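Notes follow the structure.
The complex appears here minus one protein chain, its other protein chains still in place.
In this document, chain identifiers A and B correspond to the written order of the chains, with residue numbering beginning at 1 in each.
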Amino acid sequence: MAERGIPVAVEHEPYDGFVVAKLDELASWCRKNSLWPMPFATACCGIELMATGASKHDIARFGAEAFRFSPRQCDLMIVAGRVVMKMLPVLQRIWLQMPEPKWCISMGACASSGGVFDTYAVVQGIDRFLPVDVYVPGCPPRPEQLLQSVIDLQDKISRTGTVLGREFRGRGQPEGPRSLRTELDAADQIVAPGNFRTSTRSWSLPTVNDRPRA
Amino acid sequence: MGLTLADAIASPEIADRECQWTLNFGPQHPATHTTLRLILNLDGEVILKATPDIGFLHSGFEKLGEHLDFNQYVTIVDRMNYVSPVANEIAWHHSVETLLDIELTPRCKMIRVIFGELMRIHDHLLACGAAALDLGAFTAFLYAFNQRELINDINEWASGQRFHPSYTRVGGLQRDVDDAWINRVRSFLKGFLPAHADICRLLNRNRIFIDRCRGIGVLTREEAINRSVTGPVARASGVVRDLRKNRPYLAYDAIDFNVVCAQEGDCLARYLVRMEEMLESHKIISWAIEHLPGGPVNSDVEERMVLPNQLSVYRSIEGLIHHFELNMSNRKWKPPVEEVYASTESPNGELGFYIVSNGGPEAWRARTRPPSFIHFALFPHLAEGHTVSDVAAILGSLNIIAAELDR
Partner (left out) sequence: MTTTQTPPVIPATHEPLLAVARSVAGEDGVTVSVFRDNVRFHVVPGKVLAVLKNLRSECGLDMLIDLSAADYLNYPGAANRYGIWYVLESVSSGLRVIVKTWANDPEPRLDSIFDVWRGADWMEREVFDMFGVVFDGHPDLRRILMPDEFVAHPMRKDYPLRGEGERHNFLALSREQS
């Protein structure tokens, strides 16, 4: 970090009132214990997410009870429930609106892989289109599982976190499974033309009108 | 200006004027709970025009229903109205059993009644708790969720899954309940009344809550019928219609209970109807759990509709054949090549399934009549003329469940 012109924390003589730590660790320690989740709750898992926030399970014990519905205030997105074609551009837009550093928990089978909904409308796992840090299995997962995933994420943050988000740099390629589009025949690689005014849907991908007709 | 609000709403050129502005509400918004979107045309903060945009959770349930057999589809139906899963299962299998003409055993009927009413409490607790949450009363939500956790435990004890039990089967249940389950239900019943009274004490005389609900989103009886509204929303508008009374299914004709209705048709009436219905459900369960008949939960083996128990599979050739037949993908049930519509009173309203069968074990078409879909179509009618802050009250009182809305 010194080479980027940022002072590195210098070791002091240890005496009362001072803590000596690496800045990275200090930042990670702060971040992991005050995660602000953005509940992207679409379906059944959203109710379990509410149950996790309610009194019996009480996610506040892990410092993550400050649910904020504005993505600008959050650093943890919990995608709870299946994400469908119409919703994915919204999801990506909200993800882009969240400030760095940010993490994503994919809660439940539907968000992680499409689950039982292997149909025309459901995206087969959000990790094909978004970076995901922790997957939670279950349909829906129990609140305890979601709490465990928060603990796991805290562990990940304390291991890899840096104060300037160096761990995210240079990762310019999507890291999830390959988009299924590439596995299809060229003739089947169609999309509906993207005319959502505000979407992040791609304009460069082929549209159904470009499809060679038999 | 000399214009009344009603004039402004009625005339499109005024509604399109420059001074109006448009507010996008959702699809990701705390008051929508799940995923629905509203486009509000506003004058100041008065809603002139509301345009709902749905489909943000359309997952192809009905298409899946054409590819899964009658028992497999239960897992999907569960996820439709996910705050009262077993009520959906009961509705689905009620339709299938009407198609196949299966008579359930008395014990199965009564267990389904108990589950159906537990789910009504489950659903109404969330509807009332979340409606209060949206209007700023957080504590009622916590009280409601404590009770919901107990019902989840009851689900888990009976079926192994706390949230989506997939408990019913064609002609029966996944398994019988035991005495420990009955005791759990009893202890829930004992604790529910004080909890219900707590929620009532928090909300029923709460000045802020009442001011934000009374007179908001009024639905008249005529409009309710014209717009196909059912369930508590219709009953709050004075439509005396409850399928449990009108077309009794399961064991409801043997049970004494009241249909809760109100006249006002506003958000407060819908809230009060739900709160009162929970007490009626409590009464039904209290009676049913003490009058649970004995005997098997699955319909007779001779009907060849339900999986036989382990003993008869291992010890008898008929049981083995029967088990084989029901598990092979090309055997299973042989329904008539017909179609049938049957419906039940789910917590949200009339939940019906129109099944078209081509004689195979899967439905040719499994149409759901979703109450949330029909209730959300009301929203522009209810919201126009009110202010933006009333949107949360109206949405909360309609109890829109997105997965049932979009399927």
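The rule we apply is simple: a contact is a pair of C-beta atoms (placed from the backbone, for glycine too) under 8 Å apart; a residue touches a chain by one contact, two chains touch by 3 or more.
Since the model is a prediction, treat every value here as computed from it, not as a measurement.
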Which one touches the absent chain: B:D266, B:E280 or B:E350?
B:E350
Any idea which of B:H58, B:H93, B:H196 or B:R212 touches the chain not displayed?
B:H58
Contact residues on chain B toward the hidden chain run 54-55, 58, 60, 62-64, 66-67, 98-99, 101, 223, 225-230, 239-241, 246-247, 336-343, 350, 352, 354, 356, 358-359, 364-365, 367, 369, 373-374, 376-377, 406-407
Touching the absent chain: which residues on chain A qualify?
84-86, 88-89, 92, 95-96, 98, 100, 102, 118-124, 128-131, 168-176, 179-181, 184, 188-196, 200-202, 205, 208
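As a convention for this text, only the chains that are shown with their structure count from here on.
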Could you work out how far the Cα centre of chain A sits from that of chain B, in whole Å?
31
Enumerate the contact residues on chain B facing chain A in the complex.
27-30, 33-35, 55-60, 63-64, 75-76, 79, 82-83, 126, 141-142, 145-146, 148-149, 152, 162-164, 402-403
Sites on chain A touched by chain B in the complex:
40-44, 46-48, 50-51, 54-56, 69, 81-82, 84, 86-87, 90, 94, 116-117, 119-122, 139-140, 142
